[in-house]
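For reference, the structure is listed below as structure tokens.
All protein chains but one are shown at their positions in the complex.
Chain naming follows the written order as A and B, and within any one chain the residues start at number 1.
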Amino acid sequence: MTSQSTSKPIVEGTSLWLDAWKRLKKNRAAYLSGIVFVFLTCLCFIGPFVMKAMGFAYDAQDIAYGAHSPTLNHWFGTDFYGRDIFTRVLVGARVSLKIGLIAAIVSAIVGTIFGSIAGYAGGKIDNLMMRFVDILYALPYMFLVIIFVTITENKGETVLFIALGLVGWLTTARIVRGQVLSLKEREFVQAAHSIGVPAYLIIFRHLIPNTLGPIIVYFTLTIPTMILQEAFLSFLGLGIQPPKPSLGTLINDGANHMIVFWWELVFPSLFMAVMLFSLNFLGDGLRDALDPQMKKES
Amino acid sequence: MSSTLLQIKELKVHFPMPKTSLFAPSSSAVKAVDGVTLDVKKGETLGLVGESGCGKSTLGRAILQLIRSTSGEVVFDGVDLTRQWSHRFGIWRPKDRLRRLRQRMQIIFQDPYSALNPRMTIESIVSEPLKTFNILSGQALRQRVQELMEKVGLDPSYIRRYPHEFSGGQRQRIGIARAIALNPDFIIADEPISALDVSIQAQILNLLKKLQKEMGMTLVFIAHDLAAVRHISDRVAVMYLGKIVELGDTQKIIYDPLHPYTKALISSIPVPDPLLEKSRKRTILEGEIPSPIDPPSGCAFHTRCPIMTEACKSNVPKLRTISDQYDHVVSCDLV
Partner (left out) sequence: MTPLISVKGLKTYFRTDEGLVKACDNISFDVNPGEILGVVGESGSGKTVASMSILRLIAEPPGYFDGGEIIFEGKNLLKLSMKEMREIRGNKISMIFQDPMTALNPFLKIETQLTEVLVQHKSMSLDKARAKCIEMLKKVGVSLPERRLDMYPHQLSGGLRQRMMIAMALLCRPSLLIADEPTTALDVTIQAQILELIKSINQEFNTSVILISHDLGVVAGMTNRLVVMYAGKIVESGLTEDIFNKPSHPYTKALLNSIPRIDKEQKQLDPIPGLPPSLSSIPTGCPFHPRCAYAVEKCKTTYPETAFITSDHISKCWEVSRL
């Protein structure tokens, strides 16, 4: 019985993910952006430690030295307190990235689970869950954040997570619900029903993997939005508090002194622009890589 | 041989239509299946034919209770499946007993592209039913999957591949392998060949016929193509607008159809023979198939029937037995 079935070596197939990856690699702009993004991320997370070891801590002041334009020692120059801007940009970008990534991941997970349950359950439950989403959408969140911050007298990363997380998952939930609504009519889901697969497995094995394409694309495009929002909130003084830098506070400070100390504005802004560009290109590339397959499947 | 495996009694599946406005008096419903009574015998192949919108696919799914029926009974081996549902938090969920019974009844779908999860390998697709019921695991599971693949005529070394790497006909074979994995007693094949290329259709028909014989399964073969149904079925049921209009032995239905709709259906099917085509007398039905939301009064077929009388507009015909020998029943008062 076994002789025939095991005689031939098993052929490994190409999954749709592998296909998408191959297509992404062909897309030069997206692939390069991916590399740039990974490089910047590594730089942000490792760089500050190296700089600290070399004597450039982000909060180390040297008031006597003061603001100075870029030199070989201080690549991006120093600020009014003599702090090295390169280190501050790295640390600030790390804070921004952390907030952007965590907020995007949290909102992707919460949104996916919420949306898939609503879409799968359908009927009254779906209605109830999605109206809840609508209500959250309708609230002016900036207003909420301001109230929240004033009440708790708590500023910094936690508030930002809550504020950004509050709105981030709503769109994901809507996207996923829409996808699930159409997917659950597909015959492979009915086939799973017909062999008695329990509901949670249908959601996690059959529905969610097939919505991951749009989720990933939305995810990569959420990170820059989150970073921008963070910068905006910090700019308003509601986010990260000094001396801790974030890209938003750095740019805010830079904008105040830009006529005299141009480098304080230019370098953080450039860094942020490069990061956002690479993320957007990557997101676009991912969409192109994942989308044609979506069409082929149906 | 002639013991009954499945009894369907007055089965109705109505899909409520969303109200057109807030003040609409009452919402209407699509009467997809509207009172079907049917027995399926152990080991037979029953063909179910009808045009699009006649409710044949809905009937197939309602038999397996993949769709909850509105009323009526589906008795499978002594158990009324329509009662195996529990209602909690506003959702209907199948009871455990129904889930377990699903090991014994399976379905093959029409569209081989949408019937397989594109993110899963063939191995996980075919093994899913076996895993769900904890029947096999590990090496034994893989071996069983490879056996199944050989059985449906696929190269077992392809188990790690993904559905998009196969053609339509091969995908249909994968769907069949999944359906027979649990050695079911009963399979519903819902238009299994209509999405395939002409030269592939015969392969799948022959495969189904072979498996049915080998495994002693009971098969309900749903199709709009009466020629294919004729080839595979022992008995044929003809549906029109949610109701069975004629049922009987295949030979009887093909050579001696009684219901005017069956007659028209048979004469509409083109025959690959130019001489015969030229000499054939066609009954061409006029008009379109009425909407199942608002089916005609009386006999639902009266709007297109060539032999319609005034009485047909008001009297709803009942299924009458014409011949016991051929199980021939027809629902037309003029026969």
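Note that in this section contacts are C-beta pairs under 8 Å (C-beta built on N, C-alpha and C of every residue); 3 or more make two chains touch, one makes a residue touch a chain.
Every value quoted in this text rests on a predicted model; they were computed, and no experiment measured them.
J.: Thinking of the complex as a whole, which visible chains are touched by the chain that is not shown?
T.: B
J.: With respect to the chain omitted from the figure, which of B:V75, B:L141 or B:I200 is a touching residue?
T.: B:I200
J.: Who touches the missing chain here, B:M149, B:M217 or B:I266?
T.: Here the residue in touch with the unshown chain is B:I266.
J.: Contact with the hidden chain only, please: which chain B residues?
T.: 51-52, 167, 169-170, 197-203, 205-206, 224-228, 230-231, 254, 264-278, 280, 282, 284-286, 288-289, 304
One rule holds in what follows: only the chains that are shown with their structure count from here on.
J.: Quick one: chain A and chain B, Cα centre-to-centre, how many Å?
T.: Each chain's C-alpha centroid was found; their separation is 48 Å.
J.: Which residues of chain A touch chain B once you look at their complex with the stated criterion?
T.: 1-2, 4-6, 8-17, 19, 121, 123-125, 186-188, 190-199, 201, 205-206, 209-210, 293, 296-298
J.: For chain B, which residues are in contact with chain A within the complex?
T.: Its residues touching chain A are 61, 64, 66, 89-91, 93, 99-100, 102-103, 105-107, 109-111, 113-122, 128-129, 132-133, 143, 146-147, 150, 155-162, 164-165, 175, 178, 182.
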